[in-house]
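Read the structure below first, then the notes.
Only one protein chain is missing from this complex, and each of the others stays in its spot.
Which chain is which? They are A, B and C, in the order written, and residues in each are numbered from 1.
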């Protein structure tokens, strides 16, 4: 693995490194950790990399790594930069034969997204987008239950992603995360809706297998002087007649990272909370609620295959994130060995999820500005 | 107290009787318990009433009670019939000098609602609408906290009322509650939105002191052949710039009676669940979450005055419902004695809340049919 | 109902009155509300009783009521005084033909307890002891599940009753409840173990149907200068080989009224919390945990018959307390009418439970002082 971004002071880069390291399947062999070469160099030292494999730019990394013998060079790049530096390295990596793991959202707009999608299809390279919340075993259980008809036909979906950390104008304080996430130049046309709304959208479509067909959004910026949205409430229509609500917010004071979802079918409702991720509530129409647990009884293989330790030993955010890396690694290793990884490991978010997310961002922002009730996908 | 409705087989009538009896302030002295005189008579026997005080119709009850000596006759009527039999007895009672407790929603349409409102204002009689969820101590605490500025300026409100009991076409089974609540002739133009959506609307306005100014609704009937809505998702704009979401549903499979609300201000968020009503979560922006509890430390007088037993002895739905009756009784007794009840007891839903509820029903159903995004109040 | 104790300033008297009133089955017709006749008189006024039915002492009440015509006089007395005034009125009432409801613990020592037990047997009068926590529907469900073998053979019981309200020397402040409960002259030989330990003991035996055969107690007084125990930790042996732990405390800082129990059998474990009483957790050995709910699916008749309102409308402490009064009233009315109440309503704590409680108090205090490991029942 070669990393783009994630140097000293970054947040998500460290998460990617821990997630990649956890299962002993992936080794960090090189990186362009910062757009500032000196910072990149220092970061490389932190990670005990040989200086020759620490690069001053992603361009340098990709071109130099390509010239290394196949057995030595990185197998894939992991892009952990702010949004405006996703497209460039992803495109260049794919064009040079490297597989890609990329943080979300995929890129900056639909044009870029479609281009990357085409490139992935043309090259046949592996591409994983780290919509990490789909890595939780109980999310996979929920998806399997819907797919197997356990809860009947889906009628209603409520997905929420409230956070409170941008309740004040934190970006003025120099806080790095707040800074770029509220800056249209680096974040894109959306703030909260891009940063976390896309996670909510992805989670809803992942679990239900349904696609949003139209939406009606009320998008707000509550903090004075902020340049992007910090709150959004959205009515959703899915295919097959399902309806839903999505709301995401970064001004919901006191909320930590409270992503959660409810899916109501004709036979039962499912409920899952990211902050208590090892529990899935199954609310049956006509019998007592059941509480499914990571590592516990009554789970589908999809859940069991993404669990590391016995029930009651809580697995968290990093383990879910690591499931994406591990599955990617299993598929990559299988390919390198000319094999096929078991189907259960083919489950990681793809470039198509990335396109879907970009589409959601464009539609939801458009709807927020529209007087028309429904905006179609 | 004289009761209209609530005879054998009814649900909410029994709730009203228990709520009225709990504090020993109110005595059931007469009733017209059913539109079927024989059923009314039998119900009167159940309640150990003398036959002379059991009437065959509310008209008979009001006119005969009026002729009794003041010290003997009922002081007020309690209307616990289906929606289509609220307006008649309320109007007649007010016109004949009886105070009124009335189940919600107030009546059938805005015209009736405005008429009753005027009648209450003209007669000066007491009128309580049993939006019972505002009777919970922790709801009153939330309201007091908002009013006192504890959570700063309100930005976002999320109020939910999911139930699952109408996930199938229960009305075809002869179940009495399902039968009238899905029948436009008895329930009015709205199903779920009238039955429980109005509770959600009332709760949000009660706690925040804000008024809905416009809304955008997605109203659905999921169960085939049902005549009224069984689900609604609504975007809300409140005055003073607050925004919100309201959703109410009777097809959310597996949900019992899961009314809950979150109110996010600039300094903190509040969260309350009806099914665990003795707890109020206060999520501070910059210090640990606090958990306020009925009967516990750190509460305003508004909460303390509506609590009967020490912390940790759970109070429930009936106690909250009884708070409306008790406050009504305190105000009525004070009036009969030419006094004024302490301000903290003047807190019960009024005919104005009833008008507001009717308005909500009309607007939300209209919005559901509109292609325009926002419908103004 | 005639009440002994429960005048102005009392706590549990008000609870008894609300519990008795809730279902409209019982009327308060007279009382000796205080050992101070003037205070009794004023309390009688509060409850709108005619002065002739408000007595200066329980002796006066029992003898005068006895002389009233049968149709007028009270049917039973309710004793809600501190512990040292249970035996006297209970004995006199039984000896004069009145049925009895008595607060717990039954009396002051085993001798008194055995005498009352004999008196109840000889007179055949109804006697209810208000171990109110057994009135909760989910407690009855737990008992039915154990009895029906749902959880297999019981192996281990953990019952806890932590409170924190006596963490400081509250009795010095003049607080009335703290005052008598820590006074050996009025409370007896035990403090916390008598006041709440007996509730825990009763709950464990009620749910499991097992009897404690021996115990090993560590009894403490943490607050300096306090005259009775304020904390106790007890190892238990039950018949049929079950083992257990009971701990009760009034110095567990920050705890409200956290009575809870777990019962582990060979097939499943049950868990119930008094502060969230409408939920019963069933932890199956080999399938997902189920969450049973008051008014919900999958309950035995014993639970359903003690529920007043639909699932999701929380019932609380007063409703559970009222279940004891209601069952007592059903049995009493049936007897007065020469009938037999349905079996499901014969379920209220008896004088035998009271004897058991006194025994527990004597044994647990003795064990606390003993160097021997086990003290037999």
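Everything below uses one rule, namely that a contact is a pair of C-beta atoms (placed from the backbone, for glycine too) under 8 Å apart; a residue touches a chain by one contact, two chains touch by 3 or more.
This one's a predicted model, so the numbers in the text were calculated from it and none came from an experiment.
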| item | value |
| --- | --- |
| Neighbouring shown chains of the undisplayed chain, as defined at the top | A, B, C |
| Touch criterion as defined above, residue of C:78, C:249, C:274 or C:327 at the omitted chain | C:249 |
| Residue among C:135, C:197 or C:269 touching the omitted chain | C:269 |
| Contact with the hidden chain (one of C:228, C:289, C:303 or C:331) | C:289 |
| Touch criterion as defined above, residue of B:293, B:308 or B:326 at the omitted chain | B:293 |
| Residue touching the undisplayed chain, where the options are C:151, C:212 or C:259 | C:151 |
| In chain A, positions touching the absent partner | 11, 14-15, 17-18, 21-24, 28, 47-48, 163, 165, 255-258, 274-278, 293, 295-296, 308-319 |
| Chain not shown, touching residues in chain C | 151-152, 155-156, 158, 160, 162, 164, 167-168, 216, 218, 220, 222, 231, 233, 235, 237, 243-245, 247, 249, 251-255, 262, 264-269, 282-285, 289, 370-374 |
| Touch residues of chain B, complete complex, unshown partner | 282, 284, 286-293, 296-298 |
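Criterion: only the chains that are shown with their structure count from here on.
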| item | value |
| --- | --- |
| Separation of chain A from chain B, taking each centre as the mean of its C-alpha atoms, in whole Å | 43 |
| Whole-Å gap separating chain A and chain C, where each centre is the average of the chain's CA atoms | 55 |
| Chain centre separation (chain B, chain C; CA means) in Å | 34 |
| Residues within chain A bordering two or more other chains | 282, 284, 289 |
